[in-house]
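For this depiction, one protein chain was excluded, whereas all remaining protein chains were kept in their positions.
Now for chain A:
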Amino acid sequence: MQQGLNIEFMIDTFFVALSGVPITLAVTAVALLIAIPAGFLLALSRVNEIPVIRQITRVYVSFVRGTPIIVQIFITYASVPLLLTAFFEKYGIRTNVYDVHPIWYAFIVFSFSTTAILSEVFRSSLGTVDRGQLEAAQSVGLTSFQAFRRIIIPQALVSALPNLATATVNLIKATSLGYAMSLQEITLKAKVAANAGYNYIEAYIDIFLVYLILCSLVEFAFKWYERRASRYKVQPV
């Protein structure tokens, strides 16, 4: 084994790792697109104390928070094909479940866990909007739906942004666990490249850098948007 870092390999592998970014972002984007509205609805069910849904949400949230994502991945990756096989057989669909692209499993697992996390984020942020805002909106003739859309959600969203940024960054990092179901994202691509010449350190540094850059960019974008969206919170002049 050679001494020191193989810089040339490191540079090459950096671009290999980079080529996993679209998959990582696709999983992140799909998970967020599903989790933001779903999490928000669940948060509303808890804030407005809607029976049954509220209890189910509570159990669901503690289930997700109380189990490692890697375990959720193992369970999904092992059980969904079985369910699908049964389903396909019942309805006579001729598809081999083991041909299903792993990204679909990633969509399921990460949407499932992110929804739970975001429902908590939105629940606390809805709590920061004073009840008087809803009352004032209703008193000037807005329906509850209009009040939420025009007054409450815009304010709740602003206070949710820091936590939403954290959740998004955590999600991006968590997608690295997709390698456990052979999802061709950043980590797996770099690791496979490293396997050939045992250049693991170089590959890990590459992975490290790619995530660092990606997460910093996302964080920066959130900061920028937060500043823009919270312009109304200017200090008294």
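We adopt the following convention: a residue touches a chain if its C-beta (ideal position, glycine included) is under 8 Å from a C-beta of that chain, and two chains touch if they have at least 3 such contacts; residues count from 1.
Just so it is clear, contacts and distances are computed from a predicted model.
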item: Choices "Amino acid ABC transporter ATP-binding protein", "Phenylalanine--tRNA ligase alpha subunit", "Glycine oxidase ThiO" or "Helix-turn-helix domain-containing protein" - which one is the UniProt name of the chain not shown; value: "Amino acid ABC transporter ATP-binding protein"
item: Touching residue (missing chain; options A:96, A:139, A:182 or A:216); value: A:139
item: Absent-chain contact - pick from A:28, A:111, A:155 or A:184; value: A:155
item: Contacts of chain A with the absent chain, listed as residue ranges; value: 130, 132-133, 135-143, 146, 150-151, 154-155, 158, 231-237
